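The other protein chains are all here in position, but one chain of the complex has been omitted.
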Amino acid sequence: MYEPVIGLEVHVELNTKSKMFCRCSADYFGKKPNTQTCPVCLGLPGSLPYINKQAIEDCMKIGLALNCEISKKSLFERKNYFYPDLAKGYQISQLRWPLCIKGWIEVDPPSHKASEGQETSRIRINRVHQEEDTGKLTHSGSETLIDFNRSSVPLVEIVTEPDFKDSSQIKDYAKKLQQIFRYLGVSDADMEKGQMRLEANISVRKVGQKQLPAYRVELKNINSFRFMVAAVEYEIKRQIEALEKGEKLVQETKGWNEDKKQTFTQRVKEEANDYRYFPEPDLPEMQFEESKIKDLESNLPELPWKKLEQFIEKYGINESSARILTEDKDLAGFFEQLVELGKKEGVLAKDIANYVVNQKIDLLNDSPQQIIDDIKAKKTNLISDDSQLEKVAKEVISENPQMVETYKKGKVTIIQALIGVVMKKTAGKADATKVKIILESLLNL
Amino acid sequence: MDLTKLSLKQTIKALEDKQFSKQELNRAYLSKIDTLNSKLNVFLEVEKNTLGIPAAIKDIIITQNIKTTAGSKILSNFLPPYNATVIGRLLEKGCSVIGKTNHDEFAMGSSGENSAYGVTKNPWNLKKVPGGSSSGSAAAVAADMCVFSLGTDTGGSIRQPASLCGVVGLKTSYGRVSRYGAIALSSSLDQIGPFTKTVEDARTILEWISGEDGLDANCHGKPFQPQKSFKNLSGIKIGVPKEYFGKGLDKGVEKVIREAIKKLEELGGEIVEVSLPHTEYAIAAYYIILPSEVSSNLAKFDGIRFGFDRSKFGAEAKRRIMLGTFTLSAGYFDDYFIKAAKVRTLIKQDFEKAFEKVDVIVGPVSPTVAWDIGEKFDDPLAMYLSDAYTIPANLAGICGLSLPCGFVEGLPVGLQILGKYWGEDTILSVGEIYEQATDWHKEKPKL
Partner (left out) sequence: MKLTDIQVKHVAKLANLPLSSEELKKYGEQLSKILDYIEQLNKIDTSKVNPTFNVVDKKNVWDEDIVKPSLSQEQALQNGQTKNDYFITKGVFEEE
């Protein structure tokens, strides 16, 4: 029996106005090439870096949200390597003196533990540190084109201990991080835009073996949650099979080929990289007093799990609705606004939650007052007679075989669409919570 | 009147009094350059149409739209799109860049021989080296080819050529002057400073170029302002470190320095023997820290955004990149870099302890006067050892002044006056009192 050992490195680009070490605009997306550069981010001779204070605070906020200790003393260091997108020939980063260390986050337990009833499991965060992004390369035939607009945009790197046991945990972790970044307002963390990047280190070992395996495979440059999950699952399977056949696994960097649905080797390391880190002499050290850290901590915006707890306890809504409502910070805020309004008009938070969860809400255009009025109108003639609802539900199921099939294949979120059809048939008068229960029981027959 | 013999202060006064125009001033210097440059190889680039007070700038300092080579073939075509902070400040004060001066490639060297553009000659004897690395900036002032010049000092690169060329050179406290626009050699050691004809002029330039700029995060404080003014040295304690008078110090140089110290005593100074016990380790520590930083600082030279490819580095640059890459590499970092950084602490503490007892520390700048071109060129270690008296100040971050104090066989000797961190005011005052009581600074090379 083998078990996977997986650690994750996440890079997130901060949404500061200016870059990490110069005051060029950091908003590089879609800009003309090399129009947002200066001697510093171009790495011209004679230029020197100067820290962006906001980025440091953002990095510390991320650390605090992940239960890290903030280092009393922190230094920037140079990570030396050559690549055409790296203007200075080194990246200003952190290794020995990171801003934040020793954190943790609760994620879903691995699938097999969940089936045994375990509720969460804890992933240890090794470090959260500050660094800078590189320029962007475009390969065209025998030539490589370089745009340095992205050079020195602030990046925060979050490194976990090798605590993940399967791909579902990775997915949950990544989703939670993304949610945290958005709640903190430090990044949009859009993976497709490269604002959030995942790297996984995977190896497998015999169950019961204590030490880490002698090799590890690094999965890199994978720009969606879905592909990362697929790549991790593929690797776990591949590695276990290889070991069972008695093959020796090697240290390598791999990417994901979505067409072939398999990982491919990018680089086999003959020897470990030697980045020759040393303290960045151009930047004085940073020191943080306890009071400053406390201050930052007490001013953190409410985090998703706090909000979740609060929604359940304060408004008495069920956990699954609360999860949907807190997934997005703006939606949660909108919901709170509705609840405030509802209070004055005698509309219950629970009913508002049902409405918001089951209707497509347009955060930009829907008027809160209209929504409250809608809920009030429906409440007065809500269909909650089970047999009546079941009849409609059966009709909907037989009229929508494709959706049903999708549901049965495992994409259970499609149920929202089915609920929508029921609501339409009943002119929005059906009790959505009941409809969901009825649909589920019918579909799972 | 030969305008080029005037000090900065005299020049400013004469311009105010309308004794001559800025055009005439520039014409005089350009004609001097025209006569001498082919002989001395001081300037790599001369600006013909300047209208300010003519300043010569070491070619490692960035000048907007004036070619800046760092003395290297790798930058032979580099036209910077910006100005160094010090250049901007000099321009504001009515100065102009009359030319860019020759120096050892990337400021690596003690003789000027490492320049990719040929060695600068010592104005006192054309067969001799001018010292380095700021060779051209020192020679330019010595030969009256500019009113003053700027250089950089990482391990003695201002003080040592000032000593060997017989001019005043000031190494400022680390953080006093912005390094923004000085092409980095060793970032934790580099400082920009002036070469001048008098100590007074060095003080003026320091007032002009110092103070934080929001671009060099290590540069701090307001622009330098002179505070003290004392007429004689009574009450001033002058430390003489025994370690600066040991083996390797040329007898002739020692004699000149001892006489200078006697003069300081006559002027009222109290001579106190001090000890800087870790001096002997300074070079070893320096040749770990410097190459380590160099190997990283020179990584940006990849021929993509500017300049040529890495094969164009000169021999000394390659040597130090190799050494620094090794000392930072996995498994050696703690033994070398961290060890050197700890020894650096001890050297710094040596000075702190000494300055509890004395106001300034004096001694030789260089163990010898200028040597023959080619003499030490093939022995890098011998060359490194010639910086034994200047390197400790860079490691400690303190300030130091070199000023003319005599001759050995017709070649100038410089007296080094070291001050505590941020102690420029004191060393300039002591230096000025010595200068006014002696005539060494009035001697000029016969060209």
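Every chain is named by a letter (A and B) in the order it is written, and numbering of its residues begins at 1.
We take it that contacts are C-beta pairs under 8 Å (C-beta built on N, C-alpha and C of every residue); 3 or more make two chains touch, one makes a residue touch a chain.
Remember, predicted model here, so these are calculated numbers, not experimental data.
Taking the complete complex into account, A:D274 is the one of A:D188, A:D274 or A:D366 that touches the chain left out. Contact with the chain not shown here comes from a single listed residue; of B:F78, B:F224 or B:Y244, that residue is B:F78. The residue touching the chain not shown here, chosen from B:P54, B:G169 or B:G307, is B:G307. Hidden from this view is one chain, which touches subunit B at 77-82, 174-175, 188, 214, 217-218, 220, 278, 280-281, 283-285, 287-288, 295, 299, 302-307, 309-311, 313, 318-319, 321-323, 325-326, 329, 336, 338-346, 348, 380-381, 384, 396-397, 421.
Counting the whole complex, the residues of subunit A in touch with the unshown chain are 16-18, 23-25, 32-39, 42, 44, 50-56, 75, 82-84, 137-139, 141-148, 253, 255, 264, 266-267, 274, 276, 279, 281, 283-287.
Assume only the chains that are shown with their structure count from here on.
Each chain gets one centre point, the mean of its Cα atoms, and the points for subunit A and subunit B are 53 Å apart.
Contact residues on subunit A toward subunit B in their complex (touch as defined above): 39, 42-51, 78, 80, 82, 84, 87-90, 146, 148, 272, 274, 276-278, 281-284. Only residues 61-62, 68, 70, 75, 78, 80-82, 84, 179-184, 186-188, 214-218, 292-293, 295-296, 298-302, 304-306, 325, 328-330, 333, 337 of subunit B touch subunit A when the two sit together in their complex.
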